[in-house]
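All protein chains but one are shown at their positions in the complex.
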Amino acid sequence: MRWGDMDAYGHINNVQIVRMLEEARIAAFGPPRGAGQPGVDPQVSLFNDVPDGTMALVVDHRIRYVRTLEYRNIPAVVQVWIGAVKGASFDIHYLVLDPVTGEDCVKASSHLAFVDEATGRVQRLTPEQRQRLAPYVH
Amino acid sequence: MRWGDMDAYGHINNVQIVRMLEEARIAAFGPPRGAGQPGVDPQVSLFNDVPDGTMALVVDHRIRYVRTLEYRNIPAVVQVWIGAVKGASFDIHYLVLDPVTGEDCVKASSHLAFVDEATGRVQRLTPEQRQRLAPYVH
Amino acid sequence: MRWGDMDAYGHINNVQIVRMLEEARIAAFGPPRGAGQPGVDPQVSLFNDVPDGTMALVVDHRIRYVRTLEYRNIPAVVQVWIGAVKGASFDIHYLVLDPVTGEDCVKASSHLAFVDEATGRVQRLTPEQRQRLAPYVH
Partner (left out) sequence: MRWGDMDAYGHINNVQIVRMLEEARIAAFGPPRGAGQPGVDPQVSLFNDVPDGTMALVVDHRIRYVRTLEYRNIPAVVQVWIGAVKGASFDIHYLVLDPVTGEDCVKASSHLAFVDEATGRVQRLTPEQRQRLAPYVH
């Protein structure tokens, strides 16, 4: 959480929570390929390990704000796992918890697809990608 | 749209689209009461016209990214209307269109509730609030 | 100004003011070439009219926050003009005013240069670019 993620209500802003979900997704499954330079290997190499010119696009977000997330100068806890895996897309689920009280603050899911940048066509998940996701499916 | 709403893919970022939905909601139904100074009356006085100490909180967002929204230096078109109105909450629906091609880019809805800042209790919609929303229910 | 540009102090955040300066610069001198689709012609075609593969980079910002900028649901007034023009760079100056009281809130300048994306080399301003900037030099 950044101090600047708070809005005039003095809580972490609902939009910035979507940014935090993005960061959690990237921490777990790697940064999108393309811009940027190497850092460390993510826990699961997924987004960083697609063919050149493939983009990971968000098809939808469903976000439920269960409890106001209060800013603290320590990281929020975000649990991330995989839901339904289809032919050419899959769901990522998130649970955001207050890092001190452990209370649920946000429950969310995103439906993602890999798309070819040049043609705009959706790319089927490869057997290897499915295998990497498998241990995290709940 | 701001140029800075684009991400490294060169499209309007999915998180920034949630910021645009917030702006569209505020343009239609007024800025949240509290911080800030007077500007112009919104089309419908709702968020700006709650009792002192009442916050408008987002309970959930559902956002479907139908088509990549491309940055242009002209405003995107966002249609906003009201869906279900319950005792103490209501839905706002949004349709974001490319301002040149008129193509649908984002379909979304937010469930909102009014909450008392001091007690955290949800506030029932008043008859007057319902009356103001009525013409925009579809 | 967006409502979300406020921080927990209930004022427009100093970082978001830098975003507003970017938007003012783009409104006056056009959006950077590259990503994005056509909209309207800017007042002065500068950033949008560089050779392919040329980036406009900020070399420095100097920003003086004279008075807190309060959020209003009407645009802030930003005056933009050109300062020193050198061989391969130039200054943009900004004055941000409260749109109701007319009070000065922010005085700033940015030093910008055009850089070739492939080689990283700074590009000299062309005679035509100088001519376009000339009427706005103060």
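Letters A, B and C mark the chains as written, and numbering starts fresh at 1 in each.
Just so it is clear, a contact is a pair of C-beta atoms (placed from the backbone, for glycine too) under 8 Å apart; a residue touches a chain by one contact, two chains touch by 3 or more.
Small disclaimer: the values here were computed from a predicted structure and weren't measured.
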| said: With touch defined as in the header, list the contact partners of the absent chain among those displayed. | reply: A, B, C
| query | Going by the touch rule given at the top, which residues of chain A touch the chain that is not shown? | reply | 2-4, 6, 10-11, 19, 22-23, 26-27, 30-32, 34-40, 42, 70-74, 99-100
| remark: Logged for chain C, residues touching the omitted partner chain are 8-9, 14-15, 18-19, 22, 32, 34-36, 55, 57-65, 68
| request: Spell out the interface residues on chain B facing the chain that's missing from view. | output: 3-4, 6-8, 10, 13, 15, 71
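Note that only the chains that are shown with their structure count from here on.
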| Gap in Å, rounded to a whole number, between the CA centres of chain C and chain A | 32
| query | When the C-alpha atoms of chain A and chain B are each averaged to a single point, how far apart are the two points in Å? | reply | 23
| request: Would you give the residues of chain B that are in contact with at least 2 other chains, written as numbers and ranges? | output: 19, 22, 32, 34-36
